[in-house]
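One protein chain omitted, others in place.
Take a look at subunit A:
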Amino acid sequence: MADSIDPVEEGPAWWDHEAGPVVRPYMVTGGRVRPVTVDFDLITYLVATANLAVDTASPEHQAILALTQEPRAVAEVASRVDLPLGVVRVLLCDLLSEGLIARYDPPPTDHLPNVETLQAVIHGLRAL
């Protein structure tokens, strides 16, 4: 039975093997595995630009919005919503395209930080 598993949009739900090789954690992304437009570094900072009253596509989107009411790095968001990084990146992409979140990337990756920054880090570590 059910040898034909052509995807039918908005069609009846599939169960078990008929649903195809869906990796469970990616259910919340509707099976999307990659952000469509942009990627997010682990230490890209995120800040919600909307408050929590806004409607979002899923509770997971809402959870991210709640977390990023203050600036948070991608790795921290993923950890606190307890979803794999790949999943979180797809959700972040949704929020970004809906204008609900802003991203602040770390400095370009092809050079080391400047002397002032490094000195500030050393100073900060010594003061710990």
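Brief remarks follow.
The working rule: contacts are C-beta pairs under 8 Å (C-beta built on N, C-alpha and C of every residue); 3 or more make two chains touch, one makes a residue touch a chain; residues count from 1.
As a working rule, contacts and distances are computed from a predicted model.
The chain not displayed here is annotated in its UniProt record as "ATP-binding protein", chosen from "Iron-sulfur cluster assembly scaffold protein IscU", "NAD(P)H-dependent oxidoreductase subunit E", "Peptide/nickel transport system permease protein" or "ATP-binding protein".
Within the complete assembly, A:Asn114 is the residue of A:Ser58, A:Ser97 or A:Asn114 that touches the hidden chain.
In the full complex, subunit A makes contact with the omitted chain through residues 17, 21, 23, 25-26, 41-45, 47-48, 69-71, 73, 75-76, 78-80, 84-87, 104, 106-109, 112-115, 117-126, 128.
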